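A protein chain is absent from this complex, but the other protein chains hold their places.
And then chain A:
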Amino acid sequence: MEPARELRTHAGTPYLRYAAGKAGGAAVSLLAVLVTSFFLFRLIPGDPVKFMTGGRPVSAAQLAAYRREFGLDLPLWQQFTDYCGKALTGDLGTSYQFRAPVIDRITEALPNTLLLTGTAFVLYTVLGIVLGTRSAWRHGRLGDRLNTGVALTLYSIPSFWLGLLLIIVFAVGVGPVPGVFPTGGMESGGKEGFAYAVDVAHHLVLPVITLVAVEYGQTLLVTRSALLDEMGSDYLTTARAKGLRDDLVRRRHAVPNALLPTVTLVFVNLGRTVAGVILVETVFSWPGLGGLFYQALSVPDLPLVQGLFFVFASAVILMNTLADLIYPLLDPRVGR
């Protein structure tokens, strides 16, 4: 009984302390993001009211009314306190250009982005880890060289260019071969239930392929490199000496020990999935957060920019914190 209690004391408390430290750090980061997002985007040159009314006959009285409506006539400190107060209650303000609550626009676009980048994330992570592991295990062979070469090539290709290429080949068709996928958008419209789901899946194929093709290389290379570092380790020789099959040595011994950098990358990518991929969303006219961010910046639609920035940053902070919390479980040396 005694040794067990001692184990709990030594193993449990440091982890909790470690986890509390990480959570505290995340909370401070979130606060910093909230403050930064307010001031940072006020450095963008441009008067939103002038931009919104550009090209229209607007009287001076109307311009003043706009400023009052959006609180732009208030001193900066007052705008800031208003912003913080509302943000704490989940109110991220009203979009200048869409005249809708920022949170509504974000919640409309967020699922679309998560569907696209989330699907791609799962696929490129699995593909990257599987191919990276295999490449490392048979490093130097033809398969490895091929895998690495293809991954590096695709990783170097601009995603919008690859997207357009896929549209030309698989959506429009080349020569006598007609295209079979939609050229863009997320749905045809007017469909419900199962037909709607199938329609969305149909629209999802090309943008997901584009994202997977461009992104999987990074995971592959990190996994391969991490595993190569482990390859000469004594414990692997020991495992083989025990008579374990090569396959098992790889999966049960080498891969788990080499996983840490990959896990970091996976969580960083997971955080990025919320931000979407602006170029791919643009090429395929995907109605997600990436496109929304671009539109917000071009005005600049300050409440929307701030809201999106806060959501993006929060996702990254959250995922990094999660990764930090998982590290000690994968490698007990972390967090001691």
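List of remarks:
Here, contacts are C-beta pairs under 8 Å (C-beta built on N, C-alpha and C of every residue); 3 or more make two chains touch, one makes a residue touch a chain; residues count from 1.
Keep in mind that, in the parts below, contacts and distances are computed from a predicted model.
For the chain of the complex excluded from view, the name given in UniProt is "ABC transporter substrate-binding protein" [choices: "RNA polymerase sigma factor", "ABC transporter substrate-binding protein", "Type I-B CRISPR-associated protein Cas5" or "YeeE/YedE family protein"].
Across A:C84, A:V198 or A:M231, the residue that sits in touch with the chain not pictured is A:V198.
Residue-wise, the contact with the chain that is not shown comes from A:I168, picked out of A:L40, A:V126, A:L146 or A:I168. Think of the hidden chain as still there; on chain A it touches residues 45-47, 49-60, 62-63, 65-66, 69, 94, 97-101, 105, 108-109, 160, 164, 167-168, 171-173, 177-191, 195, 198-199, 201-202, 205, 242-248, 281-285, 287, 291-292, 295, 298.
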